[in-house]
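What you see is the complex with one protein chain gone and the rest in place.
Going in written order, the chains are labelled A and B, and every chain counts its residues from 1.
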Amino acid sequence: MNEAKPFGGGVGESLARPDIREKLVGRARYIADLSQPNMLHAAILQSPVAHARINGYDTRAARAVPGVAAVLTGADFPDGRMGAFIKDEHAIAKDKIRYLGEPVAVVAAETEAIARHAAKLIDIDFEELPAVLSPEAAMIDGAPLIHEDLDTYIKIFPAICGRNVASETELAEGDVAAAWAGCDVIVEDDYKTAPQAHLSIEPCGALADIDEAGRVTLWSANQSVFRVQANVCESLKLPMSKLRCLTPKIGAGFGNKMEPHVQPLVVQLALATGRPVKLILNRAEDFETVRARHPFKIRCKTGATNDGTLVAREVEVLLDGGAYSDDSPGVLGYSLLMARGPYRIPNTRCAGKLVYTNKMRFGAFRGFGNPQVSFAGETQIDEIAATLGMDPLELRLKNMAQPGDPWFGGGKVASNGLGECVAKAKAAAKWGAAPGKATSSTVKCGRGVAFAAHISGLLGTGAIVRMLEDGSIVLNTGAVDIGQGSDTVLTQICASALKIPVSQVALASPDTDGSPYNWGTTASRVTYTTGRSVAAAAKTVEAEIKKHAGELLECAPVDLELREGGKVGVKGVPDKEISFLEVSLRAHWAAGGPIVGSDTWVFDQPSVDPKRAIARGLPFPQIGVYSFGCVIVDVAVDTVTGKAEVSEAWAAMDVGRAINPAAVEGQIEGGFVQGMGFALMEELIWDGGRLVNPSMMDYKAPTFRDTPYAIHSIIVEEPEPDGPFGAKGVGEIGLVPVPAAIANAIRDAVGIQPRSLPMTPERNLRAMLERDDAA
Amino acid sequence: MTGHPLTLKVNGQERALSVSATRTLLETLREDLALTGAKRGCNQGVCGACTVLVDGQPVRGCLSLTANCDGAEVTTVEGLADGNVLSTVQQAMADTGAVQCGFCTSGMLISAFAFLRDNSAPTVDDIQHALSGNLCRCSGYRKIVDSILLAAKRVA
Partner (left out) sequence: MMEPGAEVAFHRPRTVQEALALLSADDGAVCLAGGATLVAMMNADLIAPSGLVSLSGIDVLRTAERLPDGAVRIGAMRHHRQTADETLLEDGQQVVREAARQIANTPVRNMGTIGGSIAFFDPAADYPPALVAADAIVDISGPNGDRAIAAAAFFVDWYETALGAGEMVTGVRLPAAPMGSVGVYHKLARVSGDFATASVALVLAMENHTVSHLAVAVGACAPTPVRRPDIEAEIIGNGLDDAKVDRLADALAERLDPVDDVRASAAYRRLVAPRMVKHALCRAAETLGGRQ
């Protein structure tokens, strides 16, 4: 892609986001801030048990409450099924309850208080069934089936599934079984990671309005207006032309808002009442009914020769998917694809299962399975290094995937800046020097490193670049900015491509009526995939501009060049030029028609080369391009309590090209802290079928005081040939290596080997005392 | 419902209200006064998105009962700018890239504003202490600290 000089906020500038002012003065409007005239408020009723057959409902008392406009139960909802990979989920519990807390009924009333009060008066006649609460229990012969009709569900990929197993996947290269014999050192262990809550500060909610023709307009906290539209229409059996999905400002996603929450409920209520309906989940409901990060059980085995060459790796994972499959098949497949890590390991086999249980669904969360398998794989690399007496960074460098190496499975890797990430992180951290001084005699310090790779891409995207009559631009991509900064970045790409200031580019808000399809803000994909489309659409506009200008300036388009400030002129003739205004006026009124450039695109490079690798049950044949990273962390461990804290960190990420450096740093820093929370303290806890800590009192994430200021983000740019201005993604990779780097640092500090996340004071202290006893 | 009458001075403007005993200040601001800058993130006083100033002190809007605030001066994020001119701390947040999704921003600015009013040469540690009651899930906190350091420098 063309280089563009930064101009008025173009590529490479840390431009402020276009909505910065409204966010700073409290005028940004999130879903809870919206209202419509004559609006009703809705509330859900949640199930009291984890697994049950629903026999009937008694809603008379609820309907009799003054101010109640509608009471809907599963019986009142169409029986459509939605689901990103396996269509196993109704809009609301229907005939069956599958997790404790699952919405079973919904009420719309004049006020939220009335709706909540009335919901509590609904009586559900149910017959409790034995609950299946772990993947192991779910796989026992004769275990109760959570989805009796699993075989009849539509699946969008060749799922290997049956009974309570929703998906089985395997990816292998080389000959792992034979390779162990050639290893001098083998490390094999079991690892566990806990479920993590996204904890977006904004809880989920939606508002549906309906017009006289029965067409619904829906706003919701979301990461994709198109996924909202598809999910609502599939579950409610509504033609998609009957639903228009819009987006308010979003108070963060991280994956919890990528698939549906209450949207189908408010739409059905709007259809039933003929009035606008708004439903905002309270924090407990948000914890209990949306989704969370999959807990993983991992068996990891890595073998090497005495000189530190990695020879083989075998990874087996078991995922608790919860009651509905949601994005889980994708998480399973992706985790296996990433479990080898950015290394040359000729013999690798990664396999796993996704199992239904009677718990809330688990789904997409920043990293999408990669953080979990990286925790196992990257700590195991350190164990091998320790066994061989090698520096863990040197061992990694020795085996690192080099530019040109394909990924595990054979996917082509076109840009690989890992080497530069390592060099820069190593230098900035002064690797080899001891970590920061202990603050007291009872605090021990340690240092750890981990590498990461992550893929940006997946599924379809588009862009429309339209020139207004005065030569300024409207950009429409359908991409939802969830706070990560895509609005800014896409505007910068468009502006730079056309050599105009960003102030000349307006951004249309995502609208399923008018925006080109965009799968969603997820998978670190928007800068790369949508950015590509924006650049391509801008190229079309450039061609149109030159066609018109060629006529006006009487020369061939090939002799023309775009000039900064919205002008086009003859190459080599500085004073022969015209403005975009003149070009646009000609297009609108005289010839050719209004200038519109559009592009649609889907990544089509296969992830698996059947000549290299065997794949079974892989849920996606093609994904995207590769980003790389290296994180070094210093930790301090309090030997009295076992509590570990991060004192400093260096996170170097190869992002291809930093369209907006401050925004890239924001992703690296935010990803680091979310990974740190996952590593040290965050854990959703179930007691039987009941989620024990669905509140911010009981589920804790890092505050300012738990987070080191000294997180140094280091941007590396190894241009991705097909990326817009060379860019690829950064949204998730900042989180991926963090738990492993912290674990490696804790090991360095106090000589324990964490195998379970989170690494709480209790787990650390027990391991330290066991280590003392063993000594 | 019979209400309890009271007056609040909100962002410099006298407001006469009549509220039920259990109405929180957050509900009053958002629903009765159309000041939706303060947010409901948890309704338990943990996340900090509802933080507003009452008689100059940062407090939780979700845990304050409006009826108990009779005669108080309330400042919300909508009251920080002077017309079109952003306050120093707002401008500093714009300049450091500290705002991502923005949902924590209203409460964050209130806490930061009060802190800077009372602290002229803050250290990173001081800032972390003062702001520890405002959670951010997007930024990793670093750029927010930078924005407050920058604001302090600019005020000096």
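Throughout what follows, a residue touches a chain if its C-beta (ideal position, glycine included) is under 8 Å from a C-beta of that chain, and two chains touch if they have at least 3 such contacts.
Quick caveat: nothing in here was measured; it's all calculated off a predicted structure.
The chain that is not drawn here is touched, among residues A:Ala61, A:Ala75 or A:Ala113, by A:Ala113.
Although one chain is not displayed, chain A still touches it through residues 67, 111-114, 116-117, 284, 442, 640-643, 681, 685, 692-693, 695, 698-706, 760-762, 765-766, 769.
One chain is missing from the display, and on chain B it is touched by residues 1-2, 4, 20-22, 24, 43-45, 48, 51, 57-60, 62-65, 67-68, 70, 111, 115, 129-134.
In the analysis below, only the chains that are shown with their structure count from here on.
Each chain gets one centre point, the mean of its Cα atoms, and the points for chain A and chain B are 30 Å apart.
Looking at the complex, you find that chain B touches chain A at residues 30, 35-44, 46-47, 49, 76-78, 80-81, 86, 90, 93-97, 99-106, 109, 124, 127-129, 131-145.
Across the complex, chain A meets chain B through its residues 14, 16-17, 19-21, 23-30, 32-33, 198-203, 249-252, 254, 280, 282-283, 482-485, 662-663, 665-666, 668-674, 695-697, 701, 703-705, 707, 709, 711.
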